[in-house]
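Only one protein chain is missing from this complex, and each of the others stays in its spot.
Chains: A, B, C, D, E, F and G, in written order; residue numbering restarts at 1 for each.
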């Protein structure tokens, strides 16, 4: 018998601190698998965001920096300019990337900064206890939109992938989901592409991963996957929005 | 004989401090004309940016606030939420709106904040003496890109109108130019539309005006108009990118 | 009637009752219950809760709304308050009233989320650029979170200056009984300087730019005169067992509550300990330290920081009394026990010798 | 060979010679010549000049680059420095070395663009959150803009802490002759903590979060010990005519240059005036004020602010000498004449009486 | 010759989220009543014989609980 | 009956930028040699008779120097 | 006398609520009260706890260093808080979930099979009320009647029917300790 699935080598042995069923775990693993497969563990520098995944550095066995909330793309820029032959990626939540860090991600993309952003969109502020995010769906209830997000006053959920794809510096932008095994496979492929785009020096790459926050959505993990599929995907269509590599 | 062209009533008598041939003067006047024509002088609150046009409040005879660099859309949001029946607009340069103020304009648009942004894109930081802006064209020489902007290291010029048009909250987005009388007329129409969109409560509106900075471009005013036409318009195509009003 | 409320929520309710109708903020622990409360409460009274895209956007929305004449508030903690520093400097420069709440946590950097008091310098000196001051109020109980919120709005508008409420994770998270004072009469408040559209009057301009340095100096003089006036009119501290105290603790906020317990414990052991609790941190209540501690032989400053207010205490007593310090950092609270031990190490009130 | 250079440009050239290869910044007057110079110069030496989208992005790029082991710098003025405060707190928290230049202008708010010194509190106390300090160097000439830039990088790396160079519009804009010292040997510098990819070693983590308050307190203790060490090892001031001076001026940067002229003028009139010029503002050179002014009867602090360093002077002398203040704000420079007049009002060095 | 699979659960990592349960095409993964030290009920397999080693359970497990082996049926 | 125009220059506001010069379809606007108090040469009209009052000069003038009148030719 | 109690267990065991009920009841009896929770959603899973002070006079510090009593609902809480209780204080252990005995001998310790009792009432979620009942029986910090009044005021309409079971739970908790003698002390 061969081992066909095991813990990636780029991960530490530490147990995740995440809530049961939280997608961060799946996505952490996918990133580690891509690092393993590309054999870049020793050449990669990751940036942890401020969000539930701030402790990413406890789980990935690579060099890492921890950014101020939203500023991971700026850190990545600083690192990549100093070490252009390393692989540099950010891992960011939707509050981090789509709210406070809007300017940093837009300009990293506009500059064609040769880095990769792993963007975990769970439509909520997980770490701070479930407040509305810019990505929160219309009608979705959160601790700061208890009666459901009203677009009239709280605005419309923002589609970062579509927006960033308008920028010339963006080389690869795609949106995937992790709500079932088939999509997890696709998500991994997208991550691999994004890292390859960086390796080839083509410019900015980002993968937006639709994901769950069972705790703050107030749903069971399995219900969360369903909610994601039925509510998030219609508003956040999956697919590639930019691919300079053309593969 | 009838007076067919005279100083708009919404302007003060003060002389502009701008350099000879600077487009800010034209655009100030267009804003004042629209205010006059809509008879909203006493109902309008403007926000001056940090940039050459920071002294806008010396020229428009209306209530005004001065924002920190890039934050005019946040001020406008604050004002409009308190006074929803007033007309609130920002006047912002490309450094102000497309660089330091990226997050504020993106989210004002995403929220569908019912305000109008008058975006003066002269492809440079005028006030600080001609440094590269995010909107500076590839190859364009500035005091921080003396040998011409290299997209490889300094990134690609950013098209704000196209980017913001991807947002659901944006009701009216168009790009115009002021390089000749015909286009100045069109520019005014666009401004009028933007203000009308606000009056109708349709959401966020923005007019991007391609304009000149003869001093920092190192060109004579008349040459500047030509340079704008020949270099900026090909990269920044004119037109409406969003029009919820549909008129 | 007394109700039991969390500090964060009580502060929110107090703001509403004090006439605040606009809140702009961004989530951060340990103050989240405040915006969460207001996100439900403000719409009920016709107000607006708006979650901004960042703390910077929030403070600038506050600028806009304050300039439009509204009673407006924002809140945050540590990193978020740092991001507001440019905005606060602009608010003071433009003389706009507003209330800013900092529910402090441990720093520096991302630090932690447990209670802290290490933003004292930032609050009292202004972490932004230029010569400016904000009034800083330091509540020590949930009731004071309420009372000082009313007071903060009053002061802000009286002096056209931002007012900071400096709480911490304990004050924000704990529940105590509170009574809400009667709502103030806001009709009296006139803001002829507000930018509301210039209907029937000369237009108003709200700005902080004075390109001519002589004008900017004039503006600064005006501001400094205002700050001087505030120093005269606003400063408050509470004394506890201080009249005959030989060793006087100086502490604010939650540290003062713990220090009070330490004073009790010291008294039980026969040590003449007392406490001065600064309530306004800027203006710092220097007078009370200078003139009203007849028996004091030494001061012991207790903070949840590496020692910040201790500078103001030293400046106040100007070498006339020795000033000692006991602090905990990183989210750790000092305990009454530790403080008592420190009092004993210092020999109680005795100068130089241990008292037992 | 001496060359004539603008302060801003000389600082840029000094950074390059000191081994700085990375600059991230955002335009603002009156420091623009510095980034402009480096935008041409850095690519010549294989370095990178990158204009960030904002000061916040810039300081965080500095964080990334410093963490990657590079010598890196950023610069700004007033409002831009305020925006960097969160980032600076993070840099200190993560113990990253870098150099931050503030070419001060008048504030608060947008203020003006003429020279100022009102960011002293922000620089010396840290305008950000949490207990942290940055070393602050105050050059007084273009030559010192050069020398202190070398020194700043050295200190930053020695202590793994950001170092601030606090200049002002005059120092940045004026030209004076300068000599560039020999370039330091950078090969010796080892940064085993840098995140460069974990080839052949255990991975490195650069962070400032310690969720456990006990760990965060430990971290803070370590930082405080470092700050204590810096206080012992780094503090510098220059004395001018101070040995027999009865009235001693205390001023830094360009104010000190003007004060020096005032001292000359006073001496010409027979007044025993002298000057102490703090060179490190944090650590503040307390000792020199405390012990090395044998004849001093009073101190006169001169600043281009409403009075900020004056607090450090008071803390240093702790009531042993009267401390007076003369300041200009808003971009106005004090003149030697005015200062002399103030000296006379204070009665020169005589205590209480006018000296002539 | 059909492929045969085997799954191993690192039970102390399990949080009982049941994502593996819904993921398994053979419907052989279920939540046991065993609690681990963190107090979570842990996942297990009803009938290992039916396992094809497709690893879908492992792909969905957020906590890297599951290791999957596969080989020829002898 | 053709329209006839008239343009008036508020010379103290003029900065000699010549945008009016290039804008005039009748080519009658030019830069005079007169300097105003700010030291700028000011714009003027060669032949007012030809002016149609189309206001193109005024539309392009950044400094609001020009007032345009128009009426029926008598 | 000033009562300082710490209530600790897993999140979801009604820990914070039990503490709040106690504080509310104290308020109702015109006592001074303070309630302070552990906080920080950043810590996923793990334990929750809160401290409550009920006092006849002004409460100086709301932060409890040495509680006069601890109600522990699970093993980690026992490990963490046993050592903190002041000598001669009270330690109530939810013996359904905690198999271990207390180590200290200078406390009055009681084993309360709270989950078991709650289960017997058909409502596992009232285990917290069982513990609270036991605590009140031993300390009279507030009266059970006050707690019930608070419940009555704060329970939403559709949960009113749960009042009797809550009351019963407290009573059974009280019974447990009335019958038992303390271990140690």
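Please note the rule applied: a contact is a pair of C-beta atoms (placed from the backbone, for glycine too) under 8 Å apart; a residue touches a chain by one contact, two chains touch by 3 or more.
For clarity, every value in this text was computed on a predicted model and none was experimentally measured.
S.K.: Of the residues B:11, B:52, B:110 or B:154, I need the one that contacts the missing chain.
M.R.: Within the whole complex, the residue contacting the unshown chain is B:52.
S.K.: Tell me which of D:173, D:196, D:220 or D:235 is the one touching the absent chain.
M.R.: Only one of D:173, D:196, D:220 or D:235 touches the chain omitted from view, namely D:173.
S.K.: Taking the entire complex into account, which one of D:154, D:218, D:238 or D:264 touches the absent chain?
M.R.: Considering all chains, including the one not shown, the answer is D:264.
S.K.: With the full complex in mind, choose from B:127, B:154, B:184 or B:209 the residue touching the hidden chain.
M.R.: Of all options in B:127, B:154, B:184 or B:209, contact with the hidden chain holds for B:127.
S.K.: Against the chain that's been left off, what residues of chain D make contact? List them.
M.R.: 2, 4, 29-30, 113-114, 141, 169-170, 173-177, 254, 257-258, 260-261, 263-264, 333, 335-337
Everything below uses one rule, namely that only the chains that are shown with their structure count from here on.
S.K.: Of all chains present, which has the mean Cα position farthest from that of chain F?
M.R.: G
S.K.: Report back the single chain whose CA centre is most distant from the CA centre of chain B.
M.R.: That would be chain G.
S.K.: Per the centroid of Cα atoms for each chain, what is the distance between chain A and chain F, given in Å?
M.R.: 59
S.K.: Return the distance between the CA-based centres of chain E and chain G, expressed in whole Å.
M.R.: Centres of chain E and chain G (C-alpha means) sit 39 Å apart.
S.K.: So which bits of chain G are touching at least two other chains?
M.R.: Those would be 40-43, 45.
S.K.: Which chain B residues touch at least two other chains?
M.R.: Chain B, residues with two or more chain partners: 54, 66, 68, 99-100, 102-103, 106-107, 134, 154.
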